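I have placed the structure first, in the form of structure tokens, so that the comments after it can refer back to it.
Now for chain A:
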Amino acid sequence: MAFSAQLRPEETQPILSVSGLTTSFKVARGWKPVVRNVSFDIGPRETLAVVGESGSGKSVTAMSIMGLLNPRTSLIEGEIRFDGTSLTRLSDAKIRRVRGSDMSMIFQDASLNPVYTVGFQLTEVLRLKRGMSRSQATEEAVTLLEKVRIPAARKRLGDYPHQLSGGMRQRVAIAMALACKPRLLIADEPTTALDVTIQAQIIELIKLLQDEEHMSVMFITHDMGVVAEVADRTAVMFRGDLVETGTTQEIFARPREAYTKALLASIPRLGSMNGTDFPQPFELIDHRTGEPVAAAATPLPAAPAGSLSLLDVDQLSLRFDVRGGYLNRLIGRVHAVEDVSFSIAPGETLSLVGESGSGKSTTARAIMGLSSMVRGDIRLGGLVAAGPKAAPRSVLCRKQQMIFQDPFASLDPRFRVGDLLAEPLRLHLKLQETEIEQKVVALLRDVGLRPDMAQRFPHQFSGGQRQRIAIARALALDPQLVVADEAVSALDVSVKAQVINLMMEIQRERQLSYLFISHDMAVVERISHRVAVMYLGRIVEIGPRRSVFENPSHPYTRQLMAAAPVPDPSRRQLRRGLVADEIRSPIRPKGFAPALTRMIEVAPDHFVLDLPDHAPEFP
Partner candidate 1 sequence: MFASILQRVGQAVFVMFCMTIVVFIGMNLIGNPIDLLISPNATPVERQRLIAEFGLDQAIWVQYWRFLVGLAHLDLGVSYIFNEPALRVILQRFPATMELALMATFLSVLIGVPLGLYAGLRPYSPVSRLIMTSSILGFSLPTFWVGMMFILLFSVQLGWLPSSGRGETVTVFGMQWSFLTLDGLSHLLLPALNLALFKASLILRLTRAGVAEVLPQDYVRLAHAKGLSARRVVYVHVLKNVMIPVVTVVGLEFGSVIAFSVVTETIFAWPGMGKLIIDSINNLDRPIIVAYLMIIVLLFVTINLVVDILYTVLDPRVQFSKTGKR
Partner candidate 2 sequence: MELDRRIFLGGMGTLLIPTAFLPASPAFAVELDGTLTIGMSTESSSMDPHWHIQTANSSVSQHIFDRIVHLDKNQIEVPGLAESWQSIDSNTWEFTLRDGATFHNGDPVTVEDLIFSYERASNVPGAIFNLRAYLGDKRFEKVGDRTLRVITEHANPIVPRELATTAIISKRIGETALPEDYNSGEACIGSGPYKFVDYVPGQVIELERNEEYWGELPDWSRVVIRPIPTGGSRVAALQSGDVNVIDTVPPSDVEHLENDSEIDLGRGTANRMIFLFFDHGRDVSPYATAKDGSEIPNPFKSRLVRDAFDLAIDKKAIAARILSGNGAPAEQLVPAGIFGHNPDIPLRNADTAKAKAMLEEAGYPDGFKVTLHGPNDRFIRDSSVMQAAAQMLARIGIDIEVDAMPANIFYKRASSGGEGGVPEFSFFLVGYGAATGEVSAALRNLIHTYDASTGFGSNNRGRYSNPEIDLLIEEGMATLDDVRREEIYKTCCAMTVEDVAVVPLYYPISVWGMQSDIAFEGRSDERTLAMDFNAAG
């Protein structure tokens, strides 16, 4: 990529040039513009990243270019030139000819038709667009699949999409997009749905193919990290406007617009905490003024040392049966959580980090008593927190609370915010209505919401605000432990940062302990005192954040850190070759006896899983 970054747009005339593009959607009365007067060019073999948070109109822009919007409900103004010819003026039939052959597109979740085989969908393009015969098409399909590094390509042709993993599907989608050797590839959030390690692979793949195929790429994403990884030039969008464009270096080094500054400021940068011991809030910047937001960005104190732990998880194991086959008998078990032990001290934040299927959420749910526990025991300040001998909910719920991932789903849409917050109070504390009201108001204040918002319904709030409400509800019974299950993953970067700060703030004030579940190394780095890395249901590495991040000792931990995109173009690291490996499934045959967990202490309190005899379980 290095060289393509040097050649400047002016030198050759652009493949795609968008000028004054305005896209509006039909609403109750009239047209509502969602993309306003956007202009940009993409040169040959150039990668343009269009970055923005949800609702910024980046995807709509892409759709407008591809002409995929329903003309009945959407209106496109302005000029879109592909290789000189204007697309806006083309007939539907003509556009279809351009589509797929000259420019093609991949979507967020590799969207293959569930009822047709990979082979069918691939060869379809080849036959219809490139007029190949079946046999030719099949051959070509194989080569394409090999090109996107899919092992045993020929065998895959017969597979249905659901039989492939997310990563593989995305590869197939890419292969499909490449079928007609397009000159422009539009990738709309192609990696968002994927795990970090897979994401890294896909990004690499795209970059590589771009070189091989000499095509330009329009890369749409919300992740500055990804931008920094892939883009020659970057266009920042915000609420339908193109805020700022420029080479990626410039954007990152010298952002001109306030919004860009704010955005960059709120990105957690992996490694930015090197040399520090304790969590530290972000220094945020107001997106209008560009001035720092007045907020104490001072690091949090250490957890009171030596104090006896608040939560003790000892040898927790969780398994789900897998049934199937004749008389659907038990054919295996998902070892969701395997022999997991850890403890959290008061005022401490422990992060469980790992990819999908690593069992981190299951662990959290087990601690909250939301899933039936198989083995091991969980104690919360002397109480048994889960299992048959667990203390009653009414007692537990005043000590431990939980924040869920999806702020849209975790609030009952039919309750006013006030009632949502009041419900636990009414149920568990003997209080006067007035006291309850006061408490509700206080809670809202604590999470930075206005008291009058108590009258509103959840749907009248934004994602970030809802997550604040969720936090407030979690705090209502002021618990000692709050389990945050991917609590910020669904939020946009800027909001994410604010919520994280909020959580730290609260911890500072209330001496809370957090069990922070996340897949995002960078965020974890920000917020945790201690970190536990989970893989296939086991903790592979656990220890003080600094120690773990500064010398990751387990191969998987290293892999994770390597995969995490670094939002800094200057530090684009070269990655190891493209093995198309997937996260292994934690499903084990019926009789499977997992090896005993042996942890070796590599540094003070820093342990690493040691399983020489079970190498196959791991990369």
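FYI, a residue touches a chain if its C-beta (ideal position, glycine included) is under 8 Å from a C-beta of that chain, and two chains touch if they have at least 3 such contacts; residues count from 1.
Behind the choice of candidates: all candidates are chains of the complex that A comes from, given by their letters.
Note that the structure is predicted; figures quoted are calculated from it, not measured.
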If you apply the contact cut-off given up top, which option from 1 or 2 ends up touching chain A in the complex? 1
Touching residues (chain side chain A, partner candidate 1) in the complex: 66, 68, 72, 92-93, 96-101, 104-105, 107-109, 111-117, 124-125, 128-129, 160, 162, 173, 176, 179-180, 324-328
